[in-house]
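What follows is a single structure, and I will ask about it in a moment.
The complex is shown incomplete by one protein chain, all other protein chains being positioned as in the whole.
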Amino acid sequence: MRVSIDCDSDVVAARQKGRELASQCGFPSTDTAVVATAISELARNIVRYAVHGEIILRLVQNNGKRGIEVIAADDGPGIADIGLAMQDGYSTSGGLGLGLPGTRRLMDDFEITSDFGKGTTVTVRRWRR
Amino acid sequence: MNGSQDVATVTQARLETSASRLRELVAHLRHQRAQLREEWARLITEAKLLTAMTREELFAEATSVYDNYVEALETGTYEALQAYARNLSERIIPRGVETHEVVGIVLLLRDVLARSLFATYHEDFNKLNRILDAYEPAANRIAATVAVGFVQERERIIREQQEAIRELSTPVLQVRERLLILPIIGVIDPQRARQLTEQLLRGIRTNRAKVVVLDITGVPYIDSPVANHLVQTVEAARLLGAIVIVTGLSPEIAQTLVNIGVDLGKMNTVGDLQGGIEEAERLLGYKVVLMQEPVAHSA
Partner (left out) sequence: MQVPILKQGAYLIATVQSALTDEDLKQLRDTLVLQVSKVRARGVIVDVTALDVIDSFATRTLRDVAYMIRLRGAETVIVGIQPEVAFSMVKLGLTLEGVATSLDLEEGLAYLDRKGKARDQEVRTHR
């Protein structure tokens, strides 16, 4: 399931889709809220910093465990220093920053690749216990 | 002469005879069904397996297993067998049947059938060999399938029971209007910590609690991640408009909290449960006054 992210309302659409998917996967309500919140953070980054990107939602499996995977990909300016961006409180625009460390706390798996000038891809997963 | 073509045709021929061997084998097993099943049931009883079942039950199950076994041999597919194994396990595990019993009876059946093949084909040594070639790998696979099915079912049941125990061990008690008490006993693992938070937050909502006393007198120690989770729980409760008073904090746990950077001054803590309840009542505007001599007293 792909959601194109171009503007504000796409952020809302993406998190609603994420919530539906998680619900279908049988996640309890706590987890659906967590997933929706993570999607909101990631999608907003795309709108704010990259103008255009997409959120890809998938159900995944690993050793009998079922989970949901969210990939936030954009072709924006990229992050120059990922280490710095992953620190709590860091921000280049005087705001709350990219919310990446927080998003990592929310989800079970967190992967990020970004190259300055080449865009960013964040992959997160939450597993069903 | 094309050498590889020869090999191909020989292999093809071998596969065809292998398939026909299997058919012959299955026909034999179906033909001998009554005796072999009887023999097997007898051996099971002799080996003192499945003692939790009555003779009738044993025979009924033996029949199903036998038929599923032969069908797996015939079709070469094991899904139906696996489904049956899990279904059977679901029924017998609550009766106290153990893994070694289930593995034991399947191996017994394998041997009963093998012996029957010996008895039938012992005159023709080559034929016996070829039939066993068809039988052995399939029989081993069947034994493994049944054993794995049983174990998986067992693990599923254990997980369910653990969940139930966890839920029972974290009661949320409404003591007064707007006051909840959560007594925690024992070690808190991450799973339990999460369940605790869910129950607490749900409890606040359902009971419209304004104060929650979280008593951890009965918790010997917690590690950093669980301590973190505890702190987050207190913060989440505040977002729902409730105050959390933590009571029964041991010096060790207090140290763990300090180590992860918690400002104990900002956290509402009271020494013991009674003190916590009194503080909670005070916050809610209650005042407890002794009106008269207690009615109950020892003579």
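So that you can tell them apart, the chains are marked A and B in the order they are listed, and the count of residues begins at 1 in each.
To be clear about the criterion, contacts are C-beta pairs under 8 Å (C-beta built on N, C-alpha and C of every residue); 3 or more make two chains touch, one makes a residue touch a chain.
Everything quoted here is computed from the prediction, not taken from an experiment.
Engineer: Considering the complete complex, identify which of B:H100, B:R159, B:R238 or B:R282 is in touch with the unshown chain.
Structural biologist: Checking the options B:H100, B:R159, B:R238 or B:R282, the one contacting the hidden chain is B:R238.
Engineer: May I ask you to list the residues on chain A that touch the chain which is not drawn?
Structural biologist: Residues of chain A in contact with the hidden chain: 8-9, 11-12, 15-16, 19, 29-30, 32-34, 36-37, 40-41, 44, 47, 88, 95-96, 99, 101-103, 105-106.
Engineer: Spell out the interface residues on chain B facing the chain that's missing from view.
Structural biologist: Where chain B meets the chain not shown: residues 197-198, 201-202, 204-205, 208, 210, 232-233, 235-242.
The rule is simple: only the chains that are shown with their structure count from here on.
Engineer: Between chain A and chain B, what distance separates the C-alpha centroids? Give it in angstrom.
Structural biologist: 33
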